[in-house]
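The complex appears here minus one protein chain, its other protein chains still in place.
Just so it is clear, A and B label the chains in written order, and each chain counts residues from 1 on its own.
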Amino acid sequence: MKTPSDLLYTKNDEWVRVKDNVAVIGITDYAQDQLSDVVFVEIVAFEDDELDQGETCAIVESVKAAADVYMPVSGKIIDINETLVDSPELVNEDPFGDAWLVKLELTDPGELDDLMDAEAYKNMERDDH
Amino acid sequence: MPEPTLFDISKANRRGVRYPEPDVPEADFPQDFLREELPLPEISEHEVIRHFTNISQYNHGVDIGFYPLGSCTMKYNPKVNEDVARLPGFAFIHPLQPPETVQGALGLMYELQEWLGEISGFTDVGLQPAAGAHGELTGVLIIRAYHRDRGDEKRTKMLIPDSAHGTNPATSAMSGMEVVELPSDERGNVDLEALESECDDTLAGIMITNPNTLGLFDENIVEACQLVHEAGGLVYGDGANMNALLGTCKPAQTGIDVMHFNLHKTFSTPHGGGGPGSGPVGVVPELADFLPSPVVIRAEKGDEKNAPFYDFHVPEKTIGRVKAFHGHFGMFVRAFTYMISLGKEGLRDVAESAVLNANYLRALIKDSYNIPYDRMCMHEFVVQGEWEDAPDIQALDVSKRMMDFGIHPPTNYFPLIVHEALMIEPTETETKETLDEVAQVMNKIAKEAREEPETLKTAPHQTPFGRLDEVKAAKDLILNTSLPEDYGED
Partner (left out) sequence: MYTPHTDADREAMLETIGVEAVNDLFQCLPNEDLPDLALPEGITEMEALAELQYISSVNETTQELTSFLGAGAYNHYVPAAVDSLLRRGEFYTAYTPYQPEISQGTLQSIFEYQSLIAALTGMDISNASHYDGATAVAEAVNMALNRFRGRRLKFVLSPRLHPQARETVHTYMKGSDVEIVGEDLDPESDPEELISLIDEDTALVFVQYPDFFGQVYDYTELGEAAHDQGAMFGVHVNPIALGLLKPPSAFDADIVTGEGQPLGVPLSFGGPYLGIFATKKEFVRKMAGRLAGETVDDRGQRGYVLTLSTREQHIRRERATSNICTNQGLIMLASTIFLSLLGKEGLRELAALNYHKAHYAAEQINTIPGYLASPGKTFFNEFVVHCPRPAAEVNEILLQYDILGGYDLSESYPGMENALLMAVTEMIGRSEIEFMIDILAEETNA
């Protein structure tokens, strides 16, 4: 299972890549593996929406599960990944790259402190496995 | 061999039915509204019969073989019920006929309400809900209306055990409730401590399935209901598993306030490939005024000279109607026929035989399968389709392999609290011989899982269709026959 060391992570298996005041988010390799074949991605956030930490910004579906993706940090949406609508399989193939979900402008950079680094994410205890 | 679709076999100018020429002068059609194309297939009657007969043979049914789908109660559907429902006096009456022309139908509905009430201990019953989930919606709306009627608007918290069917939380959310999940204790009962900690003045109620989805009678039911009542909440009972309680226990007496019945499970009306069901709701006296409208009452009791008179009644504080007309009347006729055929001893025999069959099958396979919460079960039980020494095998593989022996698989992956769950409900209409044979098959499959896992992974082998690609279906989303642009044009 890949866990790139330059990213930050949430307990809900989202990743965050921060550069200056802009963050890109997606779901982790572990999350895509748990879902198995992803058949649909719905980005429920719209550009220019301001969403709070914890609000749902996307839904990733396989045939057996539908996972809500929550905002790891608060921000204003500046870009969404439209290609996933036609190519949901990218989530399985390249979860940390082409399958990014939304780009946002941080509105409260302090919230980044709530996130885990790669090491902490790898060692995180999981309830059911 | 897959059967072509109706559109595949269609040929222009064929037809399966004709109507008489009009016996009245023909009126002018509204030209602005006439449709230009009507892209329906054109098929002869004989071809229609063959088509549907052929595809029917790809189905498994209770009439064909063992069908132990847990929590669905796939019991035998008596044939006389089908005959009775088609009697002209039941099939050819309009829902809006004046009551004096449908006293037989109203009387039957009244009697059905009475029978369901006596069996369950509820004083009042409404027949309108169309299915179990619809009965749930009705019940939760009744709970909501009860609190609001008392001015207690902050009660919006609904507790739902983690073993509950998915409809319970979906229904609560649909009814504007906030769902709080409750854990189960180590014996599979509602965890009383967790329950108590949620008991406050925002509590609307709890939704309990008893016997629960593990097939276990909740040993804490009376105490759980008391705790909820003391906190001012109400108890919703999911009656999906009523089969074990016929003549053995009245749910109302355990503290449940409102419960739906599944006539298509407990009372033998056919499942019909997914419907129509019927989900009447029983309530305690405090909730009678909130039942969906209308209910049937005996407006005049009748005496030696006069027959009683039955009529519709709108309960005083009704939540309103949950569908058009009066409910699935055709199912009422079947269920009522079933009940009066069995009578009180027969009903108890159903529960006793169902519980006997489940425990017997459980005993026959318990050495081959891990059984969580291992204690005497009610009408069904849950085993695990996984073994430490068969790492690649999942419950799904066991299920698919069972089909090779003409057996419908149990319910898979439910309840969610059991890993790789297989939920088995034999029902009372199966013989000892059938159960012996099923146990043999299941024990053989458990052995195969270790010795020849590929046989399971690639199963089924003996059915007309192999495993179907669900990912492709969800990605391609072909949801109907695509027609050429000019199909149906003259």
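In the analysis below, a residue touches a chain if its C-beta (ideal position, glycine included) is under 8 Å from a C-beta of that chain, and two chains touch if they have at least 3 such contacts.
Note that the structure is predicted; figures quoted are calculated from it, not measured.
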item: Omitted chain's touching partners, listed by label; value: A, B
item: Residue numbers in subunit A that touch the chain omitted from display; value: 40, 42, 44, 61-66, 68
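Please note the rule applied: only the chains that are shown with their structure count from here on.
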item: Intercentroid distance (Cα basis), subunit B paired with subunit A, Å; value: 38
item: For the subunit A and subunit B complex, residues of the former touching the latter; value: 37, 39-40, 61-63, 88
item: Subunit B residues touching subunit A - in the complex, by the definition given at the top; value: 470-471, 473-475
